[in-house]
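With one protein chain removed, the remaining protein chains of the complex are shown where they sit.
Our next item is subunit A:
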Amino acid sequence: MNDSTGKAIQVEGVCKRYGHVSAVNDVSFDVRHGEFVSLLGPSGCGKTTTLRMIAGFVMASDGHIRINGRDVTYLPPEKREVGFVFQNYALWPHMTVAENVAFGLKLRKRDKAFIRNKVEESLAVTGLSGFEGRLPRQLSGGQQQRVALARALALEPQLLLMDEPLSNLDRALRVAMRRELKKLQQRLNMTTLYVTHDQEEALSMSDRVVIMSGGEIVRVARPLEVYEDPQSEFVADFVGTTNFFDGIVSDIGEGVATVKVGETLTLRVGNRISAAPGSAVRVLLRPERVRILAERREGANMLAARVDFIEYYGPTLRYTVALPGGEALFVEAHDIHGSAQIGETVWLSIEPDHFRLIDRKGAPAS
């Protein structure tokens, strides 16, 4: 069934408008066969609307959606042959677990023995054997989630769409289900498009992440690239925690540029600099990329700072420190022994390569 493009989903210039309000604006991306792609963004960013347009629950106002090369933009949902797992599971409350899973097979007029086997097999895959006769309300949230998954898998869809399927579970279960889901997806080589607002879920499960904001795509990249090289302030801020400095490029040397931030702070920033001297840039720095030292050592960036606040997270400590110019900075450290106290002065060491630069559009390049 694979068409020549090798694309399971192609979303091309898709828009969704409600009156004058634009929920999704000119969104384009692909999902390849066997790939796990996440749509990640804050609530209201249009990720769920995009997923629902692919499933056919919402009609696109503009653009095209192709599934395995076939244009499905105007097809009703029942003609699209995609699996869908809902955030609230959407199990039919008047049907047993087995009836829920069998419903789609019955609609396809498969014979009884086939349906029975398929239901058994799907429930076995999701670890629910023995629950056939239960009603949805007699199951826990995690079990209901598995039934929803079994119901989708029973139809052997070429494509699985999931709308925040784990967000109603408590944290421990969510993490366990995340791993299980990913393993299952890999075993079945199931093309999956997964909507989530949880960056941890998106980073840990996906082959690629599509980040959305305000109805538009901000970035499409592998999880590692998204985190390490956010390329925009929104991505940097939404995925993980980031320190920002607004500065002016003052000098570009051999693989290292100098950025002046305010009156007192000068940063030595590593490679991949496209900005010309004098241009306004925003410098991004992940808190865990800063080393915190008790004494001054040699280094490209060695900054004195005063500890203002300390939060203990278990595996890590987060310091809020103030630089002499008044800039506040988050620093995350694993070493909790001999840690600094509030009010003490410490030294921060930052490798030039750990900074990321982005343009500050419209800022004066004085």
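Definition applied: a residue touches a chain if its C-beta (ideal position, glycine included) is under 8 Å from a C-beta of that chain, and two chains touch if they have at least 3 such contacts; residues count from 1.
Note that in this section contacts and distances are computed from a predicted model.
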Problem set entry | Protein name (UniProt record) of the chain left out of view, among "Spermidine/putrescine transport system permease protein PotB", "Transglutaminase superfamily protein", "Outer membrane protein beta-barrel domain-containing protein" or "Transcriptional regulator" | "Spermidine/putrescine transport system permease protein PotB"
Exercise. Pick from A:15, A:135 or A:333: which residue touches the chain that isn't shown?
Worked result: A:135
Seminar exercise, completed: Only one of A:86, A:227, A:244 or A:347 touches the unshown chain, namely A:86
Exercise. At which residues does subunit A meet the chain that is not included here?
Worked result: 55-57, 76-78, 80-84, 86, 88, 90-94, 103-104, 107-108, 135, 137-138, 151-152, 155
